[in-house]
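The chains shown are only part of the set, and none of them has been moved.
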């Protein structure tokens, strides 16, 4: 069986990260994973939320899809006066993933907001947001270092994310929308650059899955994340 | 090292499920896992949401904490005009977990709403909601069978859920609130009664975790879920 776009089972879609896409944000990039395009900006402000200990910083994320990011137009959250439940879930995930490698004491009294706005969605928007959001965050940290607001990058490692899934009983890396729509199982991994898990979320969409299948999917993700982190390093030039 | 409440590392908190706790709901139970108490009701209505194919049914869940379920009082969602992001995430999880074992064609044109209201929360409220929500749903199906609305239980298996976590580098089953607060890693599993995964969600709260640690946590969960499903079967008498 061949994949709809001719990829091998463990092959990522073509990925492109265009840094500094936004003239005003302290850090930004446009990440394109196949037809999924996410604009990530990092904004630096000087008021962390109240629950943060005095002198420490915070990283938070917001995620949204433009109304026509998808095959059908969806109504804006504001016209329904409700934050989309799926968006609420995803932005909590992005925030947790990025915070996991940031040392809030080293960051000092700054609040970093990562906005991930999906311009076009073709599957894998949440993982693209994490991979691109990390780059935007690092670019903002670089600007803060240059401005003397930070002494060094307050991070303990790289973060990237990808999905894998089981389609017709075959484990595949980085599902596009068509594959995702017919996937039996869907699993997202967020990992650091030592191959350790930061987040894992797996769902049996059409059927339960065995522990062995779960292991295979994580291993596929591990391969993809390694390549995404190589690209992040290349872009950041660190 | 001994646990705060003297349990063994692979031991559940005392669990109690009181069926039919609500006089009006088609199905209901109160589930108590230690000091976590969740009231689960299943309501049968005859209008599935619009996206459901004609003639098929649907199962959805809502999750909420009473204002004083916790150590500190929290404001009601309605006073902030926003559904809590955490609640939004959890009720999506409960809904997916329960739907995974329901045959919507067999269910026919009924809409089942599972309300999980946390009367008291001491860790593990989302997994208790799934375990208790399944019982409430099955009791509603029983009433529908008795009323001739269903020919048989439209389910393919049992569903239960539990959490495990790593505290001081030790994997522990079914964290209570104090343990959860200091956990390095927290992982929830939803499984069917053949030991297959329906959902897995793991988060490195304080540090990343290895694939091996992840495996150990899943195995702990598997043990706990087996016991929870034995209790479900006893309560349901099936």
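As written, the chain order gives the labels A and B, with residue 1 at the start of each chain.
As a convention for this text, a contact is a pair of C-beta atoms (placed from the backbone, for glycine too) under 8 Å apart; a residue touches a chain by one contact, two chains touch by 3 or more.
Treat the numbers as computed from the prediction; the structure is a model and nothing was measured.
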| item | value |
| --- | --- |
| With 2 copies placed, total copies in this complex | 6 |
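Note that only the chains that are shown with their structure count from here on.
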| item | value |
| --- | --- |
| Angle of rotation relating chain A to chain B [CA atoms, steps of 5 degrees] | 180 |
| Length of the line joining the C-alpha centres of chain A and chain B, rounded to whole Å | 27 |
| Complex contacts: residues of chain B adjacent to chain A | 81-83, 85-86, 88-89, 91-92, 96, 100, 187, 191-192, 194-204, 208-211, 214-215, 218 |
